[in-house]
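This is the structure I have questions about; it appears just below.
Here the complex is missing a single protein chain, while all its other protein chains stay put.
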Amino acid sequence: MTIHTILFTIVFNYLSLLLRCAVKINIINPNTSANMTRQIKQAAQQWAQTTTDIRCVSPDAGTPSVETCQDEAIAAIGVMEQIRAGDHAGADAHIVACFGDPGLDAARELASVPVLGIAQAAFQTAQMLASRFAVITTVPKATTFTRHLLRKYGADAQCAGVWAVNMPVLALEEDTEHTFQTLRTQALICIDKEDVDAVVLGCAGMTDLADRLAQDLGIPVIDGVSVAVGMAEMLVQRRLRTSTRGIYAPVAPKPYSGWSAPLAG
Amino acid sequence: MTIHTILFTIVFNYLSLLLRCAVKINIINPNTSANMTRQIKQAAQQWAQTTTDIRCVSPDAGTPSVETCQDEAIAAIGVMEQIRAGDHAGADAHIVACFGDPGLDAARELASVPVLGIAQAAFQTAQMLASRFAVITTVPKATTFTRHLLRKYGADAQCAGVWAVNMPVLALEEDTEHTFQTLRTQALICIDKEDVDAVVLGCAGMTDLADRLAQDLGIPVIDGVSVAVGMAEMLVQRRLRTSTRGIYAPVAPKPYSGWSAPLAG
Amino acid sequence: MTIHTILFTIVFNYLSLLLRCAVKINIINPNTSANMTRQIKQAAQQWAQTTTDIRCVSPDAGTPSVETCQDEAIAAIGVMEQIRAGDHAGADAHIVACFGDPGLDAARELASVPVLGIAQAAFQTAQMLASRFAVITTVPKATTFTRHLLRKYGADAQCAGVWAVNMPVLALEEDTEHTFQTLRTQALICIDKEDVDAVVLGCAGMTDLADRLAQDLGIPVIDGVSVAVGMAEMLVQRRLRTSTRGIYAPVAPKPYSGWSAPLAG
Amino acid sequence: MTIHTILFTIVFNYLSLLLRCAVKINIINPNTSANMTRQIKQAAQQWAQTTTDIRCVSPDAGTPSVETCQDEAIAAIGVMEQIRAGDHAGADAHIVACFGDPGLDAARELASVPVLGIAQAAFQTAQMLASRFAVITTVPKATTFTRHLLRKYGADAQCAGVWAVNMPVLALEEDTEHTFQTLRTQALICIDKEDVDAVVLGCAGMTDLADRLAQDLGIPVIDGVSVAVGMAEMLVQRRLRTSTRGIYAPVAPKPYSGWSAPLAG
Amino acid sequence: MTIHTILFTIVFNYLSLLLRCAVKINIINPNTSANMTRQIKQAAQQWAQTTTDIRCVSPDAGTPSVETCQDEAIAAIGVMEQIRAGDHAGADAHIVACFGDPGLDAARELASVPVLGIAQAAFQTAQMLASRFAVITTVPKATTFTRHLLRKYGADAQCAGVWAVNMPVLALEEDTEHTFQTLRTQALICIDKEDVDAVVLGCAGMTDLADRLAQDLGIPVIDGVSVAVGMAEMLVQRRLRTSTRGIYAPVAPKPYSGWSAPLAG
Partner (left out) sequence: MTIHTILFTIVFNYLSLLLRCAVKINIINPNTSANMTRQIKQAAQQWAQTTTDIRCVSPDAGTPSVETCQDEAIAAIGVMEQIRAGDHAGADAHIVACFGDPGLDAARELASVPVLGIAQAAFQTAQMLASRFAVITTVPKATTFTRHLLRKYGADAQCAGVWAVNMPVLALEEDTEHTFQTLRTQALICIDKEDVDAVVLGCAGMTDLADRLAQDLGIPVIDGVSVAVGMAEMLVQRRLRTSTRGIYAPVAPKPYSGWSAPLAG
């Protein structure tokens, strides 16, 4: 066999690998912060398979951060818009990259491909790696959202509690070192007093600190963006999709009016 | 005492009664169906205290009915708009008059006065009157929403189940007699096979049939609109308001952009 | 139109209002403390609709306060006696005004009209206004009763805990100022350490302090007597009654003997 | 060793055995049916240890059977009277022999020795012997009581359901053969359709049929009276008593009045 | 009647008593520590009925103590071996005498007679005597096992928590006084801070301290070995056996191979 044949084989395999495995993931940052979108994209790309194509978007309009009940409702609309856009762009899976999983049910109903929420993905990962995890999040209100999600997803029995570090979402990236130290301090308290054996980071804006925290603390620190990307690849490569029956069954377009007309399909 | 004194006393009492008890309730039909808004208003006025002022509104834009996850997300925005409008109009309480209680958490955070959801009000009433109630709703998807709400509100242990009669929301009012017979048939099955002792009607569009069904079946049939009005009057007259701490604490206005700018306060 | 016609219209409307809305509520203080019965009546009248007729009674015989398991069992009998008496007196609704809701199931089975328990009414109100409430009660034993009720009524997931201030029921009214300060101190601890956003007062003897505590603490403080009156009015005005099927179905009189013969109907 | 020494040793051992093991159990049938009291005593004696002294009593006054919520409340008072009487008579343990466990909490607070309820004892036994048991009871109302108890005791997850055979309690003993066939038919349905692997008999009046049913069905059939006696012997012989802290802590006598004065200690 | 007749009657009764009541209990210490087996046997004999025959065994091979997940898995095999051996030796009941109840489900499937776990027996006893118990165990890992068991058995709602004293199992018996003081200190903290009203000892190696602790603390202190013996006697004397349907149904022998061949029946 000549060198040319060998090289040809390698190239051929490489290309077919690309074709077979290539997964287009549409990651939706439901707020309008371009900084956070960038950071989420970085985190996603760092851990994605080489052949995965990460598209990271945020709605043109909406809320600059998701910290309140009103923000959640507005973010859900942004998610719906971007699900539709991502579907048109040929996405193989979508990820809602905000820890409250805003609009996740609507997104699953709307999309023709799987949709993952980073909170659900992070809880599931924690359930595989540990027996009693803590969630560390930003603002106090987010602790109540998170408790609702833990119960909805059935992860409450393995969760020791939810703690807020009292930093607004957009402040997280202002002084990364300060953010790191704040998260670390809270995590050490949870380990010491609550006997937790893993930490879930409760905000997409903490994505870039997960690895460093894990090294520092010596226990798993789970960032939902990173694991949701892996789970999305897994589902797509197995051709698994959201059920077309039940609450996620697709629906006929409705004559939505006014501001919501673009959502009418 | 002369006749004039007596009459004066009566008039004075009557006026002070009006002043003391008068409650302005802002009922929000989260869909854009004017027919349903009218029907909800009628049901609300039928059972409200004489001195209560019922304002029944629906968003200018949005979805004609709430039957899907996407409808729920869109309806939540309409609720937020009308909470704001109702607050400006001096409402003493708001009612979200759609059985999925869309946008209820955001509404409570936003409003300066109490906000009730008709599903929560109906479940609570059933819990006071019966030990094992059925929910009868419209479309199959609504059964899953309802199960989520039952768990969230802690009413699941007393609920025998949720049944859909497979009628779209807007079809309910087309042939009232047919709707009545369909609900009655389902209720009789629930009584016979599931041993239920009360029925909760799982759609604001069934409001006008509750009384007739109750007479016919001989057990409590609960319409959320009617009881939410009474609970709202109760809260207002006791000056009880949504907590200003925790998840419902008021928040500073945020620079919402684009379509959501009007929601920014 | 003459002044006479106007006056006549007003009088006529006023009287018809009285006829249409007038609700006779039979409030049962299950202990024999006349002082507490008086205080409960005051609280009830303060918040009731003008046309509501409050009858507040307590059994002739029984226990001077309800603080133990034995007291609960004895109080239940007193409740049954007074339900029967109230039914004969034409009550439109009954309220069991003791935080353990003693005899509530028997009362609902016995009465031909709705029966409310102040614990259930208070929990439901808290669930509408807050997301994480505390119950503050009298003696340590009452915390266990209360936990049972929270689970039975499905309110446990929204309750942060139950705390006792270690004051016997009858001591509450001896030094109102001291009682107020004690409740306030405990409430502040719950707000600070447990992050609660509402307080439920766990004893009918604390009724008169709810409003002042709410003003002081800045969060909802819920007294079951006050809200149960409003819920009773609501049910009566909608002609909603306890189910006649299931556990509350009426039963044929039984030949009860001895001390219990008067309960035999 | 002579024959006399041997005989002496045997007699001595026998007597000391009697002294060491002798347990006086006060079984309280909370209704006034003498027939049922007799039947309960027989069942208890059949399975008790030889040295156990069974005292089976019922209150002088009260209800002839426990089938309604009102019956439950009245029965609780009878239980309290007989706990007191049994304590004076030197009982080592008490058993509340009615499947709703009426007055059990009050009894535990009152007694200086352990108190067992036959429902709790039966559920615990089922949990040791099977993984999915059925409860078969008398009247439909009893199914709701039983569901409350299953949740209170934490046995609900292992219970496949509760079924009523629609026989009043006092009819059970009228035609034993008919009762047996009715229970057997219901049990066979539960085995076939609900895949149960044990049956708990939900009434003290079914006590004498447990053994025959077990033989016939080939699975455990548990009668609460029989197993409660064994558990009572176990507790007494280990000197284990109800806690003197918490909800069962003994309380100072209170000036109960009127009909309840005899309960005041 | 002569003295001979009297003596004969006594002897006859004594022997028939022995025949009727004699219960052979096979207690399996699933670890290989002979010391602990001895100690368990002593505790069991101390509280067993005079006519009960206690056989206390441990597997020839396996783990010296059960403190880890791997120990649990290995211990389960030892339990299966000794169930088989005990069945051949004619045991009337088996007890798995390790607080994690290792291999209990397999043992129930395998044995022809009842099998009790000391954790389940201890929890059930606590549920009869108290309303809020603590479990005090050895090593931190055991707290997680115990929480699983509490949920599986439905005892979690009555348990205030699980605490580890950080002593390896085999260290418990090295310095009994130190062990006693350590357990006592932890129990006092639980009573003071967590308001518990009973203590369950979470290790078969603490068996000999239960009585002394109970005396010292003044609340029930429950040792699973002691109560499991009593419950086993109760079941055997009532001829109650594990269900032969459902998960515990007996199975045909399987060709287990290699090290597991002896388990193949």
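We just call them A, B, C, D and E in the order they show up, numbering each chain from 1.
Keep in mind that, in the parts below, contacts are C-beta pairs under 8 Å (C-beta built on N, C-alpha and C of every residue); 3 or more make two chains touch, one makes a residue touch a chain.
For clarity, every value in this text was computed on a predicted model and none was experimentally measured.
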Neighbours of the unshown chain, displayed set only, are A, B, D, E
Only one of E:Thr144, E:Thr182 or E:Thr244 touches the unshown chain, namely E:Thr144
Among the options E:Ala34, E:Ala73, E:Ala89 or E:Leu188, the absent chain makes contact with E:Ala73
Against the hidden chain, subunit D presents residues 131-132, 157, 195
Note that subunit B touches the chain not displayed via residues 140, 143-144, 151
Logged for subunit E, residues touching the omitted partner chain are 32, 59-65, 67-74, 76-77, 80, 103, 105-106, 108-110, 140-141, 144-145, 148, 151-152, 246-249, 251, 254-261, 263
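Criterion: only the chains that are shown with their structure count from here on.
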Between B-C and B-D, more C-beta pairs in contact link B-C
Cα centroid separation, subunit C vs subunit D, in Å, comes to 34
Subunit D residues touching 2+ other chains are 140, 144, 151, 246-249
Contact graph of the chains (line, ring, star, complete, other): other
Touching pairs of chains in this structure are A-B, A-C, A-E, B-C, B-D, C-D, C-E, D-E
